[in-house]
Structure formats: structure tokens, C-alpha cells
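Take a look at the following structure, please.
Of the protein chains in this complex, one is absent; all others appear in place.
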Amino acid sequence: MKKLISLIRALPGWSSGFSVRFAWLFLFFIGFIAVFGPWIANEKPYYCKLDGQSYFPLFTSVSESGLSSKHPSHSPVNWHTTKFESVWRTPIPFGYRTIDLKAGSYISPFADQAGNNRFRHWLGTDALGRDVLAGMIRGCRVSLLIGLGSMLIALLIGVPLGSAAAWWGNKGWRLTILQFIIMLFTCTVVFLVWFAPITILTKSLVSVFLVLAAIYLLWKSRSYSRGRIAVPIDQLVMGWVSIIDGFPALFLILILVAIVPLKGWVVVMLTIALLRWPSMARYMRAEVFKMKESNYIKAAQILNVPSWQILRRHIVPYAFRPVMISFVFGVSSAILAESSLSFLGIGLPTEEINWGRLLAQSRNHFDAWWLVLFPGSAIFFTLLSLYTIGNAWQKLSEK
Amino acid sequence: MYRKGIITHTIFCVLLAAGLFSCKNAADISSLAVTIRLPNEPESLHPIFSKSAYASPIESLILLPIAEYDPISLTLTPLLITKMPVPEMVKEGKHANGKVFKLEFRPEAEWADGKPVTGEDYLFTFKSIYNPYVNADSWKTFTDFISEIVIDPNDPKKVAVYFDSTYILDFEATTNWNLYPAHIYDPENIMSKFTLEELRATDKVWTAEQDSLLKRFATLYESPAFFRETVSGAGAYELAEWMTGEFIRLKRKQNWWGDKIENPPSLLTAYPAEITYRIILDAAAAEAALKAGEIDLMAEVPASSFKALSTDPDWKDKLQFVTPPLMVVNYLELNNRDSILADSRIRKALAYTLDYDGILNNVMAGLAKRTVGPIHPDRSYYDKELSPLKQDINTSLALIKEAGWGDTNGNGTPDKMIGGKREELKLSIKLSNKAEGMAIANIVKENAAKAGFDIQLDVIDPGQVQQDLRQHNYQIMPLRISFYPSPDDPFTLWHSTNDSPGGSNRSGFHTPELDQLIENLRSSTDSEERAAGYKKFQEIIYAAQPVIFLYVPLERIIASKRIQLQASSRRPGYFENLIKPAGS
Partner (left out) sequence: MIRSLLRRCLNALVLLGVISIIAFYLSKLVPGDEVLDYLSLDDSKYAASVDPFEQRVAYARVAKKRSLDLPLFYLSVLPSNYPDSLFLILPVSDRQTVKKWAQASNQKEGTIDLYHDLQRGLGYACPLADASPAANQLCQMVSELLHTHDLFSAHHIILRHHSLIAKDSSATPETLAILDTLNKDIELLVRSTGKPQMAKWLPVFYWHGTHNQYHQWMGGFITFKPLTSLIDGRNAWSKIFDALSWTLLLNGLAFILAIVLGVLIGLWSGTHDGLKKERVVNIILFTLFALPSFWLATLFIYFLSSGEWFSIFPAGGLGPYHSASNVFQKWAVLLTHLTLPVLCLALGSLAYISRQMKQSVVNQFHQPYVLSLRSLGVSEKTILRKHVFRNALFPVITMIGGALPALLSGSLIIEVIFSIPGMGRLMYTSLVARDWPVVFPILMFGAAITVFSYILTDVIYKWADPRVKSLET
């Protein structure tokens, strides 16, 4: 328990004030809903008993049709209307996809809804008759997943590349002639492999194997003698950064969603990561540059501490903080970007529902204020929390 | 002097007044200016080349068709010709045993610059289609059946059109298309140097000079000048202004020949003095413009907003709401070649899971009608004895079981061994991003899950939809068929010869019995025989459920109360030339 409290106190900005604490609590709340969403709002009950047999539909793959064939006297089985002997339902008895055709679409939360309070649509229904509350719960999951996921990937790509670019610069990493030959050889062999008459799977495996073998050989053949050929890492990384900067984001997103055969939201996540890693890399690079000039790093270099150790122990942990601040802001901009895209209808598959999608449905039906207020405030408060935390963190680190 | 001045002055005024009164035309040209919303901007107003469905009504106002389906009676009425031709058998000569249609253009009919409408223009329009460099293939499918066109040497307004073989759409091929003025669309008089026969000869080799002339004509013909600037015809309206992305404005001709006709057919009347088509892509913005009075009429209103506005106490009295039934039917195309859907029991099982009334209420806000088959419910030969399907999950479950499916691996979805492999009852719906299709697909997915179907939605590019449809690369697709006022010809959609890659029998359903029935319907002219044939046709389709018919939508038109309009089930549902000021 004490450990938990000290962990909470360690959260950045916790001590800054009530607003920040509130922001953290809100984020935890959203995170909790995101993780446990399907068990909070679902059509299937936790437990039901029919003709003396117990089922746990939510945790197993029991379907309505399955029950109908097992208990023909109750056929057709419907989670809402069938008279079970005993049933425990989820707090919100609607899934995000459940279409309630009886209640109809665009039902206001305050309207006279058929059915008792247990089956009430507390936040109304959307254009297709789906429950808005269930949709909002689902939206938590999608937004957080894409927001956090894309930034994590951007972090994973950007931080190593940025620090490598700054640390070795253009002349730092030198290859001996042997290493250079090994690299060229691997490149040509991988290039040739791609024209071979084998499946794509084999090609990728062989290429990965070759690359790993090359890395191993490079490691083995490193020598303390000064290599001749410099690999201009800084130029390469900053070149890629400039290309991605100049590339129009909308074009990239729309095209990749059309081309890549993965699910829509995965593509959106990867594209946002692709578009955001340059800023992470730039931050990291600036920080590492600053630290490179500091005295104790220079001392470590004179003492011949290997570069890896310096990076791992001294630079990266300290350069991390400003990067983490930009990470927090990055998550908020990723969530905003993702909501904007789903507002326009891009990226998400049809069955998914998201805050942006719910908001977009209000455009056709202006008096559906519940479709304007609730999803919009959800996005707003999430962004607000993230900005508050980021802000507070920034102020703390400036001191 | 002074008195003389007064007298001459008065006489002059009286004469002027008399002159004004006598100049008044037979038809009362109102000063009504109507603004109509256009959901999409047509890329051109050149009937041979325009693809947009929104171009046709505008084109027909400017370039009048020779004959057109009357909006109310739904029969072909003569517009540019004096009367509908009566086909005569040809007894001798090169078209022996064929038919001839004799057309006579109205003596009053003239183009915008006063030149008379003659058979030369008819011949020119034809020749322009057959110029090898002109892309008019969609028109050629109809006109290919016409064998020869002969202009009467004594009277340029008389034309004889010959058919060597029987063609069910011969009236349409002869008269139901827009007539082009030869002297405006071919200012250099190129096409008159060629005969129709040599243009249609498939193996003709052109000299270099002829070839360059043909190319020149095609380039001029298919140029932006004729797409958007020079659009002129025999209709009551002329193109006054086209501001791209904003509006298209038509102005009524002052001394139009159609006003001189006694008892004109409804399509030869034109009341509004000015028609402006405002291009508003977004339905919500269009609705706002309607409420603000910036536009007078809006069609294709989304069903939910239509319902909302018509029940809104603030607006239901300020606007008029019209719902003519459209000649289209929405249905779910099922690929009968697919291993799962080939079994009619599975198709019927799927049909029984759907909550049709729910779909109607949800997607169309109740503004639609059920139909049992591919015949529009308003047709006289619609089979009223067949009752539309209702949701019955138990029947679905029974049918699935009967077809040999059962959940053997306990994953909640029935499965079956087909061709040695275990197949799950998984189907995919391919669709494009349109709201109506998505709503239907979502509901179908949810409904079908109750009987155990596992349905995936696959949203693809609209272009991809067309390709996949052509290549039969789908299982379920929500589609729409349009009907024409001419009698239904089930040949295109249900005959076995059309079941080929890219062919028009998309579902792949055909039986020898149905083939025979369709062939009989095509050639029979006895109305009782045809009625019986249509009844049998509907029964066969109903029993096999090759595709699932959903509903026939009603068109939703909202108009301001200052105009009076005549609604019709032909697209677009309103006819601009028949819009009058309210109360007249």
C-alpha cells in the first residue's frame, strides 16, 4: 500500500495542484474504461441460466443462435428479451454494436424510452440506434490505443535515431574497410533475394537473417584501430526527418489506408507514428547535443568509457525528461488527429465507433445535442488532462 | 403646335398599348425565378458525353429530346415531332420484312437562333455518334439496331427510320434522345461530308484527309467549349451562366416556338422565367439554405432529416413536403456462385433473419415501401398475392440446420464440410462509403448474428466496388436497380447468357425454366400472356431468393411554399419546367 502511494506521489505534477491530480485521475478512469470496456458495456450477460444449465456468455463463445439450437423451446434466444431463470447483466446492457431497432435512432436521453430503466439509453442513441454510452466506452479504448500506441512507436523509433544522430554526428561512426565490405555484400545479397522465386514470407525471413548475420559479423570485426569510412548518420537521419516533414500528412494517411492490407486503425496508428517520430528524434538530438558539450561526458570519453555505456547510463536517462514532456503533448495531438480523422470518416472500419464518429453523426441531425455534447466533452477533457499534466511537468522541469 | 403634339402623343401611346397587348404570347410567361439545389456538379451538359445523373434533367430543358416519357402518364409523348410514329412493315427493297418509323418534325420547331429543326439535325446527331473518334459507346447500344435513316427529299422535316430486325426498344431508339443542332455543334460542317453508311462500316479505311477531318470534328465536339459554354438547343431554356462550383443558371427564351403550340404536352410547357441550380454538396448546408430561403427546392433529402423537418412544429407549415415513389429498388446482391450462397436454403435463411420494418424505419425513416421481387410495386403486373418476408429467426435456424450446418467446433458459428474443408458460416458484405449502404450493412450484420451468421463488413473504394462486381469477387453487396417506364425486360439481369465475367447477370442465378420464360416475355405481345409470364417470374424469384429485396424508397423533396410543383416517380421527382408560383 505504501509503495502504491509513493508511486502515485511520483507521478509528474502530482504535487503541483488539484487540477493536475484531477487530470491524472481522469486519465486513470479513462484507462480503466478502455481496458475493461467490453465487460462494462455488453449485450451478453455475465451469467445466465436457461433450463437448468448455466452459461457464462461474456467469457465464452456462447451465441444466441447456439443457445437457440440447444434450447428449442426458447428459440429464438435474445439476450434482452428471453426469460432466463437467472441472469446477471453488465452495468450497461448494450454493446457498442448493438442496434436497438425497437427504440429507434436519434433518441434523446430525456425522451420517453420504451422499456424499463434497466434498458434505458442513458445518453441516447445514435444514427443507427446504437447506445451512445456504449459507444463512448468503446471510443475510450480506440482513442487511447491509437494515441498511446502511435506515440510509443514514435518514441521507440525517434529516441534511438535522434541520439545516434547527435552522438556520432557525421564523422563519429567509422567503419573499417572490412566492415564496409560486409555491409555492401549484405545489401546486395538482400537485394538479390527479393527477386528470387520464393514466397514473401521466406524472403522476409531470409533478409532478416542476413541482416542479423551482418550485424553479428560487424560486431565481431570491430577493432580499436580507427576506421576509414565514416557513416554520416546525422545527415541520413535528418534527411529522413526533412522528407517526412515536407510530406503532406493527409495524402499519406489516405493513401496508406487504401494500400496497406492491415486493419484501418492499425494503419492510422502506424501513420501517425511515422509522422511524429521526427519531432521526437529532433528533441532527443537537441538534448544529446547539449549534453555532449557538458564536462562530465567529456571526462567519461577521456577515460575511454565505451560509447554504449555513456549513452545508456548517462545521456539517455537524463535526456529523457524533455522528450517525455513532448511525448505527453504528442499523445494529445495524436488523439486529436485520430478524432479528426474519424470525424471525417477516414481510418476506422465501419463497425467501430469512436468519439469522432459519434460527433460526426450530429451533423446530419442538428437537434441531436447528445451527440454533440458527450463525445465532444470526452475528447475535450482528455486533451485538457494531458495538457495540464504536460504543462505542470514542463514547469517543474524548468525549475 | 402644342395641341398637335398632344394628339400625336396620345395616338402614339394608344398604338403602343395596342401593340403591347397584341405582342403578348399565348402562354403566360410568369416572372418566377426558381432556385433548385444540385447535390453534385455535372461535369458537362453535353448529353452524349455527360455521365452525371444530374446533367440529364438540365440537358433536357435545353436540348429537348425528340420524344420523352411524360412525368405523369409515363408514356412516350412527342415533343419535337408532331406525333409518335406508327411502325409500318416494309414490303420490298433492302429493308424488306423490317419496320419503318416515319417522323415529322413540328413546323414551329426551331433552334435558339431561329433556324428550323430539320431531319438534317437528326442525321447529324446520328453521324456524330458514329464518328470513330467520338466516345459515344453508351448511345451506340441503342442506335446500333437502326439500319438506315432517310430524309424525305421533298420535305426536310420528314425522316424515315428503318429497322431490319425486331428490337423491343425501337421507339426509344428512334425518338428518346436529345437532338443536337447541326449548325451549332458542327460549325465547320464536317460531318456532312460523310454518309452514315460509311461511318458505320466496320472495315472502312479512311484517307488521310478524311481521317484528319474526323479527328478534328471529334476534338471540337468533345471540347470544354461544348461541355460548358456553348450549350444550345430547341428547348425552352438556354444556358445563361455557369459559375463552376457555384451555380448553373438557365433563362427562358423570350419567343419560344413551344408557346405557339395548342394544347401542348406537359413537357412542352415552361413556366419559370429563370431556373438557377445552386450546387451545394453538403446536405446539411442545403437544408440550412432551404430554411433561409436561399433555395426553393431540394430533393434527395436524407430520410432522417426529412422526417425531422416534417414533424418539426416550426417548419412543417412553412415548407411543403412531397414524397413521390421512385422507380428504384434497394436490395442485397448475393453472389450465387459462392460455395456458401449457392444453397438456396442459406439464402432464404439469411432473408428470414432481417428485420425489414426495422431497416425501413431506421434507414429510410419509414419513407419506403416493401417489395417482394424485382418488379416495382406500382406496376400493374406486380404480384400482390406474394407477401413480403418477415423476420423469423426460428425459420432461419431451421433452414440452416436443414442445409447441414451445425456448430461442431463450439465457436458459436455453424460450420459444415464443403469440398473436404471445414467452412464456417462467414460471409462478407462489400460496400462503398455511402451512408445508406453502411447503415443497411450494419443492421444486416446484427440481425444475421441472431441466427449464427458471422458477417464482416468490407468497405472499399467506389471504383473497387465496380470492379469487384464485374469480376464477381464478392459475396454480398447492397445495390440498387433503376427501372424505366418501358416494360420490364428481365433478360439483362436473369438470363443465363449474361452470366459471364463482366456480364450483366451479376448474381449468377439462372435456370432453364427461367430462361424460357424470359425469352417468351421478350417476344410476346399478348398482354394476358405477358401478365401471366410476369407473375410466374416473380414466383420463381420469390421461391429461390437469389437476392434479397429490401425496399422501394420514396423520393424526399422539400420545397418552399411560394412554388407549386408536380411530383413524379421519374427522376428527379420534380420537373422544373412545370414549377408554378403558388396559387396559380
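Lettered A and B in written order, each chain numbered from 1.
The rule is short, and it goes like this: contacts are C-beta pairs under 8 Å (C-beta built on N, C-alpha and C of every residue); 3 or more make two chains touch, one makes a residue touch a chain.
These numbers were taken from a predicted model, which means no experiment stands behind them.
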*With respect to the chain omitted from the figure, which of B:K158, B:H183, B:K215 or B:K291 is a touching residue?*
B:K291
*Given A:F110, A:F195, A:W219 or A:W308, the one touching the chain that is not displayed*: A:F195
*Considering the whole complex, which of A:L67, A:I297 or A:I379 touches the chain not shown?*
A:I379
*Of B:Y69, B:W177, B:F194 or B:F227, which residue touches the hidden chain?*
B:F227
*Go through chain B and note every residue touching the omitted chain.*
41, 43-44, 51, 135, 137-138, 140-141, 202, 224, 227, 243-247, 280-282, 284-285, 288-289, 291-292, 294, 314, 461, 463-464, 466-467, 470, 500-504
*Please identify, in ascending order, the residues of chain A that touch the omitted chain?*
191-192, 195-197, 238-239, 242-243, 245-248, 250-252, 254-256, 258-259, 289, 332, 336, 339-340, 343-344, 356, 359, 362-363, 366-367, 369, 372, 376, 379-380, 383-384, 387-388, 391
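To be clear about the criterion, only the chains that are shown with their structure count from here on.
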*Quick one: in the complex, what on chain A touches chain B?*
61-66, 68-69, 75-76, 78, 97-99, 101-102, 104-106, 127-129, 258, 345, 349-351, 363-367
_Touching residues (chain side chain B, partner chain A) in the complex_ = 283-284, 302, 304-305, 308, 355, 358-359, 361-362, 393-394, 397, 401, 406-407, 410-414, 433, 438-439, 441-443, 445-446, 449-452, 457, 459, 461
